[in-house]
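Yeah, one chain of the complex is gone here, protein chain that is, but the others are all in their spots.
Right after this comes subunit A.
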Amino acid sequence: MLNYTIRRLLSVIPVMLVVSIIVFLLVHLTPGNPAFIILGEDASPEAIAKLEEQLGLNEPLYIQFFDWIKQVITGDLGTSVYSAQPVTELIFGNFGPTISLMVLSLLFILVISIPLAILIVSLRKTILDPLFTNASLLGVSIPEFWLAILLVLGFGVTFPIFPVAGYMPLAEGFGPWIYHLLLPAFVLALVEIGIIARMLRDSMLDSVNQDYTKTARAKGVRERDVLMKHVFANALIPTTTVLGATVAGLLGGTVIIETLFTIPGIGQLLIDSIHRRDYPVIQGVVLFIAAIYVLVNLIVDLLYAFLDPRIRYD
């Protein structure tokens, strides 16, 4: 297991290298440049050229890339051309809201989708099952941003229960923190709830008529225990795969949700930096997101071995 983990962690390096090349090219091939944006529309071409030289933007692309990657290897993601703050500092400064949002969303997803799937499976012979299947399809089809606006209208404006925007760090107290996060976290979770509940339901239905459940029933085990123990333990294996993708997807979702609810997280940092053509920050943030993505997938793979005794990595 340890060997496998180390090997997987090492395999992150080539992945990150490819990601960094793509990000670097994408950013630099997009029209617009930071010098222009920093100095404003009225700046003279000379002033812009001077600032470009200062920032190293007049060098050939490959030289810029190697300069950047050399820094990255030493753990330095560079300095923001806009605010002159180190990129790592910016990322960690903005990570709190993002991780809060993700953790709370994930909690919503697990707490709602697991009991929902179990309920639906235990009612599988009734009319509720097709009803649920269609409802989950509807849930998956609703665009996040639209749903977010509807919920903000409903619970922030018409019935002002929750704040429509903003963020309070946990340091300010648990109450204000969760009060500001509930609505955005729920919006972020809603789509994924449909996906996870559907996946778990399908896997459970797949397992419900397997021979081992017949053995359990023949032992005289209660139907509830057959579902909750035998069926559930087996259905968790395929669901975990999807859950891994979901956690990664949440990170993407935060970009939209943070913008809508003006939460100062990684997503908002990314969007602002794109507007400012702040190359080092964009590159740093995307690299950071990619690293988390790879890490989440590694955790999922390690979870497999825990959930399915047939899988061993040595």
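Definition applied: a residue touches a chain if its C-beta (ideal position, glycine included) is under 8 Å from a C-beta of that chain, and two chains touch if they have at least 3 such contacts; residues count from 1.
Note that in this section contacts and distances are computed from a predicted model.
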UniProt protein name of the chain not shown, from "Vanillate monooxygenase", "Membrane protein", "Peptide ABC transporter ATP-binding protein" or "Cytochrome bo(3) ubiquinol oxidase subunit 4": "Peptide ABC transporter ATP-binding protein"
Identified contact with the non-displayed chain, of A:R7, A:K70 or A:R222: A:R222
Given A:P31, A:P60, A:P160 or A:P309, the one touching the chain that is not displayed: A:P309
Hidden partner chain, residues of subunit A it touches: 125, 209-212, 214-223, 230, 233-234, 237, 307-310
